[in-house]
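Note that one protein chain is taken out, while the other chains of the complex remain in position.
Order as written gives the chain letters A and B; numbering starts at 1 within each chain.
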Amino acid sequence: MPTNTYLNAATTLKSWLLTRDHKRIALMYIAGITFFFGIGGFFAALIRLELVTPAGDLLTDETYNKVFTMHGVMMVFFVLIPLIPASLGNFLLPLMLGTKDVAFPKLNLLSFYVYLFGSLFTLYAIVAGGLDTGWTFYTPFSTVASTSAVVPAALGIFINGFSSILTGLNFMVTIHKMRAPGLTWFRLPLFVWALYATSLIQVLGTPVVAITIVLVAAERIFGFGLFNPAVGGDPVLFQHLFWFYSHPAVYIMILPAMGVVSEVIAGMARKQIFGYSFVAFSSLGIAIVGFLVWGHHMFVAGQSIYSALVFSVLTFIVAIPSAVKVFNWTATMYKGSISWQTPMIYVAGFIGLFAIGGLTGLFLAAMGLDIHVTDTYFIVAHFHYVMVGGAIMGYMAGIHYWWPKITGRMYNEFLGKVSAAIVFIGFNLTFFPQFIAGYAGMPRRYHAYADAYQVWNVLSSAGASILAVGFTMPLLYLAWSLKNGEIAGDNPWGAVGLEWNTTSPPPTENFHTQPIVTWDAYEYPTPVEGHVV
Amino acid sequence: MRSGTVFFPEVASTMAARVDQLYLFLVGLTAFFTILIFTMFVVFMVKYRRREPNSIGARIHGGMILEVTWSVIPLLIVLGLFVWSAQIFFAFARPPAETLNVYAVGKQWMWKFQHMDGQREINELHVPVGRSVKMIMTSEDVLHDLFFPAFRVKADVIPGRYTHMWFEATKAGTYPLYCAEYCGTKHSGMIGQVVVMEPDDYQAWLTAGAQEGSLASAGEKLFQDLACNTCHRPDAQGRGPVLHNIYGKTVALQSGENVVVDEAYIRESILRPAAKVSAGFQPTMPSFQGLVSEEGVMELIEYVKSLQGPTANQAVRPTTSGPAPNENTPSQAPPTRN
Partner (left out) sequence: MSNGAAVAHDAHAHHPALAHHFESLDAQKEASVLGMWLFLVTEILFFGGALTAYMIYRTWYPDAFAVASSEIAILPGAINTAVLILSSLTMALAVHAAQTGERGKILVFIAITMVLGAAFLGIKAYEYHEKYVEGHIPGLGLPFRFEEEYYRPAQIFFSIYFVLTGLHALHMIIGLGIMTWMLVLTRKGVITPEYYAPIEISGLYWHFVDIVWIFLFPLLYLIGRHVHHVG
């Protein structure tokens, strides 16, 4: 192990809590995200337990509604949105750019505390009576009907939004201004392109959901009537404002995962990404077109058929850049030198699950079919395939890929592969039956359901218990590796990229000498000499 | 209750098979591409697995022909899907000219249905086979969504406005109906059944349940109870517009705009009379918000719609856009088929 690392530079509690080192901040985010993933997972377990039987016999309907709401709120706002940018993004961006830190280190630390404060506020809402609006906060239920703690929860999400905005802003400035000498835009790793596209959405979209939350809160606190039909307000306007952010938010979750997949495939196949510029621009394409498709959430909400047509065709079109990425990744594998280590196994799982998640999106873009499947378990299955099968599988691949860089140690390779396989199997068993239950007509957010759907729900709950094992294992063997893992060395995969050009773990200032970049991304010299490039 | 197979809901409407065809095509497409990509990925993983620890992949930067191919082919596929799905959507969005209308009101946590002949139902809806049924829906409180899986159709039910959907049932039987938009504590209890009946059975059911009088006649009574008739007189001498023959017409507003008199406009005029005042009249009408329920508004609308034909007090005739009624009807008010 190197003697001078960001981990041992200072060891007091204060040196962690007040750190401005992007790497330490990333680790604190990882801890926070893992914690909220645990809470969200606990709520998921309650949901799956309740749904084993058709009768609502485990939880009361009121409790069940609060449980699925909190599952959604925790997972969307406090896990999936910060998932990759705040953790791996924070850790890697300055390393990949060959710089010492992000542009605004203090702001970065502030983002973390804002995230913590916002999430604790929302946790407080659970104690203060819970929240039963669904994570979507639809009006007028959230404004005039619900008696639960809407304001504390909404305020927590509002505060958390600042964390997301500030991180996005910080990354954009960093990418524009902090690149190492010689590191031109088209030499950037694709993960950086993905982070840039993500940041763009965070900066442009988050403020809109922030103001929407302010309007809902104003209606609840002051009794203003902005979405209230009783004074002539329009409850559907809320949905437009909400989805203007919350649909692109899906791309905040998936784009960074796509970036991770590009890195892992390139590193594990030791090969340049096929069609680099197509993969890079497809990220921007998704970010931009992704802002124009929000209306597909409202095909049955009484919008005009002509706006429905426009939203439908744009939704179909936004599928193309995602398809282009998948094809390019597959082509990258051709004639690679492919390692079968854990990150690659997770990526293979990602490819399978994301293909299903993406293609089932077409069912929902297809207006005439969306009428039947929207608001059913089909939707639930679809977005879990994208968010868990896509974003979380990507995150897991990334954590395993950069773990040696982050900690300087290797985890147990066998357990890593086994956990990837268990997650893949458990995930499919959990969510594939939900497609079928959904098409058979089972509505989402149902506490009790018709007997006919029980077989799918039992399968799904069984799958969830396997999935729980799959997600608990990495927690254990990764923790174990922190003290007992094999020393990894600077570049255990024999990959290229600036982050592999420094020690593992890196020193606080990232590089011992300022890197100067004279090569393209993923340019492998022939042959690889030893394990160091 | 029939709930179809474990894979599909019952196919019980004219649209259901069309939706299922698109669904099955997409299932096939998804299976094809998922298997294609996943198989290729795994095959490459096996075939090009690392054999020497230090080996690297071949140097391949990309290929324009491939990029164009795998952009354009999916684009053509999705555009085809767009056209296909839009056709189905248009069929859903545009009900046939002749429909049997049923009003639905959602409230936490029940469905209330009103038929033209006055039958009222809660959480149960009776409709005939072979006739297009149009649902005219609103909510008394929060968002709901009326969902008939067997007909492959659903629509949000929104407070403060009317939304519509239609279906034509093809198979007698009893099928589930659900609330599909989360609406609070007992959302999953806001369910019921739709009973599709052969035309004869349906007529018998109508007759048996029609003692309360038609919707329009209930509306007429309400019209008098609320003293609407003091201003809306049939002889053009009242302070409000004549309502005979007004339904379906385009009327000029004070603001200079025109508006088609449909259900939504009549509803708005009862609840928010000042919003769109007919040209030539003073905005003297008070709002009836809070004084008349959503069901009452629906009765009043049907009454106004029934005022077709020669302008005379006795000339309350049914609108005749639907098939001619031939069943026994209550003597007081002729049936409305619209």
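Simple rule for what comes next: a residue touches a chain if its C-beta (ideal position, glycine included) is under 8 Å from a C-beta of that chain, and two chains touch if they have at least 3 such contacts.
For clarity, every value in this text was computed on a predicted model and none was experimentally measured.
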Can you tell me which of A:Ile165, A:Leu364 or A:Leu429 touches the chain that was removed from the display?
A:Ile165
By the document's definition of touch, the residue of A:Ala45, A:Ala145, A:Ala218 or A:Leu284 touching the omitted chain is A:Ala218
Which of A:Leu17, A:Val231, A:Val455 or A:Leu475 touches the missing chain? It is A:Val231
Any idea which of A:Ile25, A:Ile84, A:Leu109 or A:Val208 touches the chain not displayed?
A:Val208
Please identify, in ascending order, the residues of chain B that touch the omitted chain?
254-255, 272, 274-275, 277, 282-283, 286-287
Interface with the unshown chain - residue positions in chain A:
94, 99-101, 103-105, 107, 165, 169-170, 172-173, 176-178, 181, 203-208, 210-212, 214-215, 218-219, 222-226, 230-234, 237, 240-241, 244, 509, 513-514, 516
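Basically, only the chains that are shown with their structure count from here on.
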Report the inter-centroid distance (CA atoms only) between chain A and chain B in whole Å.
37
Please output the residues of chain B touching chain A within their complex, sorted ascending.
3-9, 18-19, 22-23, 26, 29-30, 33-34, 37-38, 40-42, 44-45, 48-63, 66-67, 70-71, 74-75, 78-79, 81-82, 84-93, 108, 141-143, 145, 147, 149-150, 152-156, 158-161, 163, 176, 178-189, 272, 275
Inside the complex, what are the residues of chain A that reach chain B?
56, 61-62, 65, 132, 134, 138, 140-141, 144-146, 229-230, 232, 234-236, 269-272, 274-278, 299-302, 305, 308-309, 312-313, 316-317, 319-320, 323-324, 326-331, 333-340, 344, 348, 351-352, 355-356, 359-360, 362-363, 365-372, 374-376, 436, 439-441, 443-450, 452, 455-456, 494, 524-530
